[in-house]
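Missing here is one protein chain; the remaining ones are kept as they sit in the complex.
Chain IDs A and B follow the sequence of writing; residue 1 opens each chain.
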Amino acid sequence: MIARVGLERRPLGIADYALGAWVAILVAVTVYGAATTTGFLTVSNMKAILTAASFVGIIAVGLTVIVLSGSLFSLALGQTAAVSAMFFLYSVRWGLGAAIILTLLLGLAIGAVQGFAVGAWGANPIIITIGAAGLLEGAAVWLSHGESIVPPDNRTSWEHLANPVLGLPAPVYVFIAVSILLAVVMRRTRFGRQIYLLGENRVAARAAALPITLLTVGAFGIASLYTAGSGILIGATSANASLLLVGSYTYDAIAAALVGGNAVTGGRGSIARTALGAIFIATISDMLLLRGYSTGGQILVRGIIVVVVVVLTNLRERNR
Amino acid sequence: MTETASPQVLLEVVDLSKSFGPVRAVQGLSLDVRVGEVHAVCGHNGAGKSTLVKSLVGLVRPDEGTIRFGGEELSLRNPLDAQGHGIALVNQELSLVPELSVEDNIFLGGLDVPLLYRRRRLSKQARAVLDQLGLGHVQLGTPVEALSIGERQLVEIARLLVRDARLLILDEPTATLSKPEIERVFRATRDLVAQGRSVIFVSHRLDEVFELCDRVTVLRDGRRVGTHEIGEIDRRALIELMLGEMEGAKAMVEHEHTLPGSGEPLVTIDGLTVPGSVEDVSLVLESGLITGLAGQVGSGTSTILRALGGLVPGVSGTVRVRGRPVLLNTPRRAVDAGVLYVPNDRQREGLFLGQTVQRNLIVARLRRLSRLGVLLGRRAHRTARELAGMAGVPVERLGSPAGSLSGGNQQKVLLGRALELEGTALLALDEPTRGVDVGGRADIHDLVRAAARRGTAVIFSSTELDEVLDLADVVVTIFHGRIVSIVPRDEASASAILADMTTSHATGTAAAAT
Partner (left out) sequence: MSRETTRPRWLNAADLAPFAILALMVVALALVPVFTQYTVRTANVYDIFQNFASYGLVALALGLTIIAGEFDLSVSAMYLLGGMVAVLTGGGSPMVGILVALGTAVIVGVAQGGLIARFRLNSMPVTLGGYLVVLGTTYILGHGKSVIYEDYNVGLRLDEPILQIFSIRSLVAIGIFAVTIVALRYLRVGRDIRAIGGDRRAARVAGVSVDRLLIGVFVMSALGAALAGALLSYSLATASPTNIGVDVLTFSATAALLGGVRLSGGKGGAIGIAAGVFSLSVLQEILAILRSPDYVSSLITGGLLVAVTIVWAPELSQWFRTTRVSASLEKDRTPA
């Protein structure tokens, strides 16, 4: 047993340069695209990007807590968003405030249950959330009789949630506000600190007597709570909700978290990174759309970016 | 048991040297192993045994020296390469896949195993080898996870025999085995030797060396201090060879010894038992007293401390802290009761390597450093600075990832987080200086003494004699999960403790230390 000779400061490794080069390429492509795509550099388009980024972004920053806690990610987010949107539009008949609170509580509960199975029993988070997605879909169809939910005619208070404020749609403000809130929570609270530690090393967290079950319940709870919040905004914006809303929210949110450069294995990353990742993905998608690329092209590009970033972040983390 | 006057030499190591950075692990080491002998390699921790073993199987590349095997000079790249030449290592970390059957494991990874491999010839071969190793009762289709540790070890040996190993290196093979299992391994070893294979037996357990081996080579500080026919040497002489100057050195490091404790029993352990590794351990730990658990790897010292830390499921016995019984089934409960366990594996279980030094230092007191769940940033930073200062961790590194510190500093961070924590009754330190250089070790010992002086009870485990003698007020020697002796430090002698650590027949009696 030899004391490891102190590698006191880590020199930049090849992975750092590769990552730097990759970021540079992405920036260059974006700038080039921005300059050459007609209709990209307009105020209305910027608004569109921000709005698109908001719905996914809120889910993605919530998901980041799961990623940071070392439980990979959740595959039930799209379903949670859709179910929340449906529940919100249904419950708005009991008053807007009640609807919002009840929907958020529902989201929190959905996530907390999954988090408990993962945290207390060590169940595989991916499979648990795949199963949860199935259950949510089944329950949603069952309770809605397979029909879209539309809000009652006599109440229109929910419409404010979709209306522009000072020129920007309300969801954008919500996205910014909840991102900052969560960033503060992760940096400044005991819970946030412990999530990072748990994600960094679960074995050490156990030896240091951190409350692993509680933290995991919290991580999934927050992710699901944020997803429910996004669901409310999605429901209010589209004014009718069905399982069709599931769409690509799950994969988009995960892509945002991964593209932001958060370590998949947990412990390293930040809310800000995910928020930027969400905006970046929305930007690229918007640009591709304006240039006439199909849905397929957008998905494909997203996939390539995810794979490259996953490889590069992993290599970089390993060098530390 | 050499049959002829000039026995044939199978392995010849000449002038082997290897340094790791400034540390010379092995210097000018020479050794020969004859055909058909069991050759013991003994030496205290750090004597160079593991470097020697690793050089022989290609895990370490020697700086100088030659290894000749069967007359051929070898330059080994990795263990598989060594196996190809007929040298194979069996150590604590077996390379068996628990889910696979015995037969599958025997042929796993073999080069000449055919693609369509379930042939009768192979089964027969496996059966023959198992029978030869005394595993006649083990069926080929049994999954390895259903076997005992000792049987698994023999299955691993079976694999190596199928690959035609002529020299088997058994590195501490008995550390985790029960008596009958040890017997079985010994019988198998004797049979192998009788067939003309050779065995290098690395062990701390001297009675096993005398029981099994033909010759013994003793290493100390990376050099060979002698090779003897087993009949020409007795236990006493062997221990003296292993210790060398240590008895003398001990007199020099004499510390101002804070007179043991206040006499106030802070923690009492009564009949602590963990099935399979710890049996009926009872101790009284006083405030201000440092208790050292001396024992070899696998002796159970580590398990005792882990159990105190609430990390071992299935422990029984009573532990009282300040007179109140504590249920040690989760780490949380242990911490709440005031028992702080500091793990021995700082990379895996101790530190959060990617997180900053500050975050690592304050992990145990996050609750105290926050109000309503919000961290008090300034106070956290101040506390981290204080702890770093106290533990001797460079304060300017508070913001760096813990993984970027040297081993010694990492260990100080790990210890630092347990210092001066209000309400701590017992510090349980598992190998507190593992992998730390001499200077760092002295610093860490000072830290532990300072903690004891403030009134905490301290218990630590160590496989290293000089550490036990240097740090402990009371030395408790553990062998095979049981207490062999409890001796106040002033009465402890290195040779007596080493004898207790390495011998199965108990010389002392287990009682409460006072």
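By our rule, contacts are C-beta pairs under 8 Å (C-beta built on N, C-alpha and C of every residue); 3 or more make two chains touch, one makes a residue touch a chain.
Not measured: the values here are computed from a predicted model.
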item: Omitted chain - touching chains that are shown; value: A, B
item: Which residue of A:Leu41, A:Ile130, A:Ala177 or A:Val203 touches the chain not shown here; value: A:Ile130
item: Full-complex contact with the absent chain, from B:Glu99, B:Asp164 or B:Glu211; value: B:Glu99
item: Of A:Leu72, A:Ala162 or A:Ala272, the one touching the omitted chain in the full complex; value: A:Leu72
item: Residues from subunit A at the interface with the omitted partner, ascending; value: 72-73, 117, 120-124, 126-128, 130-142, 146, 251, 254-255, 258, 264-265, 294-304, 306-307, 310-311, 314-315
item: Touching residues on subunit B - with respect to the absent chain; value: 79-80, 83, 94-101, 103-105, 107-111, 113-118, 120, 123, 127, 139-142, 159, 313-314, 327, 329-330
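Everything below uses one rule, namely that only the chains that are shown with their structure count from here on.
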item: Centre-of-Cα separation between subunit B and subunit A, whole angstrom; value: 45
item: Partner subunit A, residues of subunit B touching it in the complex; value: 20-21, 23, 25, 46, 309-311, 330-332, 334-335, 341, 343, 348-355, 359, 363-364, 366-367, 369-370, 373-375, 377, 397, 400-401, 403-409, 417, 434-437, 440
item: Touching residues (chain side subunit A, partner subunit B) in the complex; value: 1-10, 188-191, 193-194, 196-197, 200-201, 203-211, 267-268, 317, 320
